[in-house]
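Handing you a structure now.
With one protein chain withheld, the remaining protein chains of the complex are depicted in position.
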Amino acid sequence: MTDDLTRLTVKEAHRLLRLGSVSAADMVTAHVERIERLDPHVKAYLRFTPELWEKQAAEADRLIHEGESRPLLGIPIAIKDVLCVRGVETTAGSQILKGFRPPYTATAVQRLFDAGALMLGVTNCDEFAMGSSTENSSYFPTRNPWDLERVPGGSSGGSAAAVAAGEAMIALGTDTGGSIRQPAALCGVVGMKPTYGRVSRYGLIAFASSLDQVGPFARSVDDAAVVLSLMSGFDPLDATSSERPGMEVLNNYGAGVKGMRLGVPREYYDVKGIEPGVKAAIDAALAVLRMQGAETVDVSLPHTDYGLAAYYIIAPAECSSNLARFDGVRYGLSEVDAPNITEQYLETRRKGFGGEVLRRVMLGTYALSSGYYDAYYLKAQKVRTLIKRDFDEAFKKCDAIVSATSPTVAFPLGAKTQDPLSMYLCDVLTLGGNLAGLPGISVPCGTSDGLPVGLQVLAPQWGENVALRVARAYEEASQVTAQVADVV
Amino acid sequence: MSSTWEIVIGMEVHVQPRTRSKMFCGCAIGELGDPPNTHVCEVCLGLPGVLPVPNKAAVEACLKTALALGCEIPRHTKFDRKNYMYPDLPKGYQISQYDLPMSVNGHLEVGGHKVRIRRVHLEEDTGKLVHAGDKLHKAWESYVDLNRAGVPLMEIVTEPDIRSADQARDYAMELRTLLRTIGASEADMEKGQLRAEPNVSIRRQGSEELGVKTELKNINSFRALHRAILFEVDRHRQVLESGGTVVQETRGWSEAEQRTFSQRSKELAEDYRYFPEPDIPPLELDPPWIERLREALPEMPAPRRERLVRAHGLPASDVAVIGADRELADLFEGAVATGAAAKQVANWIVGEVAPTGKLPSAANLGELVKLVTDGSITRDQGREVLAESVETGRTPAEIVAEHGFQQVSDESELRVLAQAVIDANPKAAADFRGGKKQAMQALMAELRKRAPQANPRAANEVLIRLLS
Partner (left out) sequence: MLARLGIEPGDEAYYAEQLSGILEHIDRLQQLDTEHIPPTAQVVEVASRLREDEPRPSLTQEEALANAPAAVNGFFRVPSIQEET
């Protein structure tokens, strides 16, 4: 019986809690038991937060008893290790932040707490969110709940795996080049990246500031939509956050796809390296959407081939600057007894940063340095304009763009760790959405060789409701919903 | 100074705009001497995950300064990151402005000489390092206080238009007056609210080429600015005349030793890797906003000083004091408008008001000056009345009435009083009659002891008449 509580969607759990058939404390117990059983295999979590869940569950039960209703009252959630929570060790998957306890809580997390959510723990991720497999975590790799020998995707692999394994009902991730959508696809759950500026980045440990966004993982489109709407909206602590009302992400999103035009970019459909099984699942999904009354139209994103190159200049350039603060002076790992400050910097950063972080900081420093700025950084920003214009043109012909989220299903651990470029190619279908600031969702659309495949829906800026509408219509018509993996 | 050399100086001045909170976070601006790390938060400490939000008052102070300097304000501006690692720079980059500053191409007139302003932009201050221990000792270490980190700074950069140490000092003083006039900054050099960093070079008279420059730092007063430049010019001359070359570097001014010393030359090698600050959207400088700021600007110091001379006939020494401070100039013109004599008002402001820094209302000062000028009260009484008026805000007339300060000028009353004094001091009276003019002092002193409110000039006349 208690195990069943870990298979619920938010909507279902909310009803049971409101009726009083289960308590928030029961909700926690069920999840903690499942975590204890499965997480030693999956390794989705880095840390647990009993001090929070005990307090939050007691408070939730009190409020329920008093008849108060909040959208996430008693709902257990997990938080990616890049989102700061006051007093909770937050390390961005890195040794350099070991022991760091922020004196503030990320706005996105705080809004979920205010809605009644209970925090179970901190989930694993690639170090500073740099990676597509969670193997770049400086602690340990997370496993895919559907096949423990395979990766869960990344960088938010711990969050995706936790939701897929029934170890959390909702999890938060961040998406800089695909880090929510790709692991959602590989783990068979729903994951959404909002429009840049929709959700406050305050308290999100920055990887690439002009690309990063916070978003939810869930086991249904409805759940993702509700959580996103709660996190959205202006935050005075983030100058790049939008003043548009957060609730607009729900506008009309249940209306179905009848009459909608869905663009299929040929550069995405036939992307190099796409697996036949993935392509077949996408073809089937397009057929389902057409049966629901949508029209699929060919569109083109001609600069797709340049997206990865532009992304791997802009993101490292920003990260090289964002990571300069990890100097061992005010927090984190420090070689404070070095003979001089230069030695302290060098030793602290060499010991504290993993290989992928070092690679990107080097790359970004190079791209910004005098003499190379125009050829690399400025050029990449101009190509970013071209990529954005590609999407603007495409959206003149369609309401939303549909494609595979990832060209492949989950790959074996270690398959790409020696070849950074092959790892980077995991994000080829998702990073365009970050460069153009678009909202995008990945929704499960069947399997290939028994492993989940994700359907990506991209919409114009501020069109979360459009992306959610397509995803929800597909979910409803296909009866393909996120399942809970039983792992062992 | 050899006449064959020409001095060329450009100035970079950092000014702390008048704000209550820091540039990108809500921390209050601390005072010198506050305990370390007590005006800091997650943003100015550069903790991970936090974001800067620019302070509107700092932006407006910078725009007002730019407008007062006659700068062009572009339609858009943005912030950039200047990347370098140093323990007083928490984020590993300073948020500054690079290729789209808040304003360009202004000028400031200094003693009839036009100094062109290249740019005025906004940035954030760094923290403070305190060094401890012996340089030779192994345990040498430093301590970091981030109270100043993130305090807003305007950077005002001139073209190399300044030609002497005097002019450099006058430029800085004129800039201070302007900043105070428009309310953009307190611009107190001792408090570090105005930091002048001259770039000094010299070249052969008639040469068009610029010489190698050195940048001077650690200058804490106008006097130090003047002396540091004189020292540095002399040093350049000696180096060049002995066949050497000046090294481009940053040099610090030592107040104790009255000389400059090399701080770092490696700065040249630093590559700051500027790029647009992705955490702050670009700023649209809407023309209506700029126009509102422009219209709200008070009269600039230079035309005002001209008017003080032209309309009120004040001498240069008075203008130097009154024209240097907008509040004093307002007080002067306000008091004169009540009908008080301009020169008398100026004397009272320069002699009594400016040294205390406590300002009466213009109406009260005008009234006071009139009371003194028409002989109703003495100058000494006037000082007392002024102090009390500033303290309580009451009018001089009220205070005079209450204290009985009103001078007695009535001839018949004074004659009774004077006769009484003569009767009581027969020796002094006889001395005076015998030709000892100084004896009058003793008689006047006695009279004023008996009747402080007596009009001294009138009483003196009555005494002389009675004794002759």
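A and B label the chains in the order they appear, each numbered from 1.
By our rule, a contact is a pair of C-beta atoms (placed from the backbone, for glycine too) under 8 Å apart; a residue touches a chain by one contact, two chains touch by 3 or more.
All values reported here derive from a predicted model rather than from experimental measurement.
Q: Please identify which of the visible chains the hidden chain touches across the whole complex.
A: A, B
Q: Write down which of A:P141, A:G197 or A:P407 is the residue touching the left-out chain.
A: Hidden-chain contact among the options goes to A:G197.
Q: From the listed residues B:I95, B:V233 or B:I280, report the one that touches the chain absent from this view.
A: Of the listed residues, the one touching the omitted chain is B:I280.
Q: Out of A:V82, A:V249, A:L301 or A:V383, point to the residue that touches the absent chain in the complete complex.
A: A:V383
Q: Tell me which of A:V329, A:C398 or A:I441 is the one touching the absent chain.
A: A:V329
Q: Which candidate, A:L5, A:I77, A:A294 or A:V361, sits in contact with the chain we can't see?
A: A:V361
Q: Please give every residue of subunit A in contact with the chain that is not shown.
A: Per the touch rule, subunit A residues meeting the hidden chain are 99-101, 103, 195-197, 210, 236, 239-242, 303, 305-306, 308-310, 312-313, 320, 324, 327-334, 336-347, 349-350, 353, 358-359, 361-363, 365-366, 369, 375-376, 378-386, 388, 419-421, 424, 435-437, 461.
Q: Could you please point out the subunit B residues that touch the chain left off the display?
A: Missing-chain contacts on subunit B: residues 19-21, 26-28, 35-42, 45, 47, 53-59, 78, 83, 85-87, 129-131, 135, 140-146, 271, 273, 276, 278, 280-284, 286.
The criterion applied here is as follows: only the chains that are shown with their structure count from here on.
Q: Calculate how many whole Å lie between the centre of subunit A and the centre of subunit B, each centre taken as the average of the chain's C-alpha atoms.
A: Whole-Å distance between the two chain centres: 55.
Q: Name, in rising order, each residue of subunit A that touches subunit B in their complex.
A: Answer in residue numbers: 82-84, 90, 92, 97, 100, 102-104, 106, 201-206, 208-210, 236-240, 317-318, 320-321, 323-327, 329-331, 341, 345, 365, 368-370, 373, 377.
Q: Provide the residue numbers of subunit B that touch subunit A in the complex, in ascending order.
A: Against subunit A, subunit B makes touches at 42, 45-54, 81, 83, 85, 87, 90-93, 142, 144, 271, 273, 275, 278-281.
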